[in-house]
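Structure below; questions to follow.
One protein chain omitted, others in place.
So that you can tell them apart, the chains are marked A and B in the order they are listed, and the count of residues begins at 1 in each.
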Amino acid sequence: MIQISNKRKKIKSAKDRRNFLKLTTMSMAAAGTAFAVWPFIDSMNPSADVLALGTKEVDLSNIKKGTSKTIKWRGKPVFIKHRTEVEIQDARKVDLNQLKDPEKDEDRVVNPEWLIVVGVCTHLGCIPKGQMNGDVKGDFNGWFCPCHGSHYDSSGRVRKGPAPKNLEVPKYSFINKNKLKIG
Amino acid sequence: MAKKFKNKTIAWLEYRLPIFSVLREALVDHPTPRNLNYWWNFGSLAGITLIIMIVSGLMLSMHYVAHTDLAFDSIEHIMRDVNYGWLIRYIHSVGASMFFFVVYIHIARGLYYGSYKFPREVLWWLGIIIFLLMIASAFLGYTLPWGQMSFWGATVITNLFTAIPLIGDNIVTWLWGGYSIDNPTLNRFYSLHFLIPFLIVGIVFFHIVALHKFGSNNPTGIDLNLKKEKIPFHPYYTIKDFFGFGIFFIIFSIFVFFIPNVLGHPDNYIPADPLVTPAHIVPEWYFLPFYAVLRAIPFKLLGVLAMLGSIFILFVLPWLDTSKVRSCRFRPIYKQFYWIFIFNFFVLGWVGSKVPEGHYLIISRISTAYYFIHFLIILPILGKFEKTLPTPINIFKISKYKK
Partner (left out) sequence: MKKKLFILLISYFLIFIGHLYALEDITLKKQKWTFEGLFGRYDNASLQRGLQVYQEVCSTCHGIKRLRFRELKNLGFTETQIKEYAATFEILDGPNEMGELFMRPGEPSDTFISPYKNKEEATAAFGGAYPLDLSLITKARKGGANYIYSLLTGYEENVPENFNLGDGLYYNLYKDGRVIAMPPPIYDDAIEYIDGTNASLHQLSYDIVNFLNWVAEPELQKRKSLGLKVLIFLIVLTLLLYVTMKEIWSRIEK
């Protein structure tokens, strides 16, 4: 009786040892494979030279009040609008309930004189018109997207048309009164 | 035969596309000789290396630019800016050497154990075709960095085609897409280099189909007729192959992480200059034996034919080797000649890296002659006159169970 149960115990422990061995080896192999695969996936992430160009410094001294400049940042256009008092007040007077994407103008700027938005329509990605003097600015005196007719106001907020969200405000900071760092 | 699958989803798919039963038959149940030694690991090693080359090559192709003005710089961009770019690049460049290392041993195994003999002649042919495609792919790939060796190696080898009588020059102009190796050449070499590995995958598929028709050869070379002489591929050879992978990856890693450039040529870190020829134009080590054969013969066309002949002769090997006995284990005389052949192949490789002058030239000529003598004279004669050892009836009847 005891002999049979001892043999059973021996077989069972051999099986356990085998299973443990297999489990350990397989988990280690799986972990190794995961670590080996990562560099290949990471190589598709932005490379060092792309990351280095992730920030851009802009000289603001040439942008006159009432005008707007377009610069390229991370491959996209950025509108830098030097706003007049009228434009700022217009933006602040708006009732938030009227907005598709309610946002206070105060929350969209660091310095109300300067509005910085990414110039890509939030509908399907066209570049809205309104940067140049003769451009159509839409019904709200900001920007107008010719592709599907979205209108943006002087705070870059969508007021009419199919665009779901306001023009994106990128991360930025003022290095000094005349220098802006985007990104 | 029609063993059912328990899992419902698999059974559903299996009924419509019998992929699972095919995989199970090929990778799990497949009866494999129980006495295979480590020389039999090199097939799966070649397979895993092919996969590694395709994956690393694919990732490199996302960053590489095939234009003469940008190619060299794009690779430096990969080395310096792309995340883990240096790792992927070195895996690919070292991997090419590893691929040939593994395949040469795989072929050597075939030569030693008579794996090319009836009924595996077509299996052998498919293998040679894979080898030729590898050579083409490696040659094309080496030009892509557009270093000095890339450019001049390509110039030398494409110029060989001028040896073809009457139409040679036209063919070379057609290959170049111009009057010398330049941007059109680089671009088409890139396309072809991208294509060929997938052709190799296709041929490898048929190589395995051919293998499975009669199953693997084994160290005794005898046909295995008893059921107990074979064991299922899984788990015995899956685990043995994984162990082989482990050893292989260790060697691979030593090169990739610590001595990645030792197998290459420093001149390829100099951007290509069509107006400056390097002092010594040498191909990568895996081409050296064939390069030696090429330069041993003083006449251009003959040299090219000899170089090609040294590989194409392998196609007729099953008929040149007339011995009824497959494995060197039972062919004591041929075994000696086998090792002399291997040694001679090394000599050819060594002399291929030297300038073809003086005593190096003499050695290369003797070695080249011997290479062909081995196939054309020694093998046929041995087949007829060699006194072979008696081959066992089955693998268990061998007194010493050698691996």
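Convention: contacts are C-beta pairs under 8 Å (C-beta built on N, C-alpha and C of every residue); 3 or more make two chains touch, one makes a residue touch a chain.
Being a predicted model, the structure only gives us computed values, none of them experimental.
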item: Among shown chains, those touching the left-out chain; value: A, B
item: Touching residue (missing chain; options A:18, A:92 or A:181); value: A:18
item: Contact with the hidden chain (one of B:5, B:242 or B:372); value: B:242
item: Which of B:20, B:337, B:350 or B:372 contacts the chain that the document leaves out; value: B:350
item: Chain not shown: contacting residue from B:64, B:142 or B:285; value: B:285
item: Touching residues on chain A - with respect to the absent chain; value: 17-18, 21-22, 24-25, 28-29, 32, 35, 49, 52-53
item: Chain B residues touching the omitted chain (full complex); value: 34, 37-39, 76, 79-80, 86-87, 90, 101, 105, 108, 219, 231, 235-236, 239-240, 242-243, 246-247, 249-250, 253-254, 256-258, 260-262, 266-267, 269-270, 279, 285, 342, 346, 349-350, 353, 396, 402-403
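The definition used in the following text is that only the chains that are shown with their structure count from here on.
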item: Parts of chain A lying in touch with chain B, wherever the complex brings them together; value: 29, 39-40, 42-45, 47-50
item: Sites on chain B touched by chain A in the complex; value: 55-56, 59, 62-63, 77, 80-85, 87-88, 242
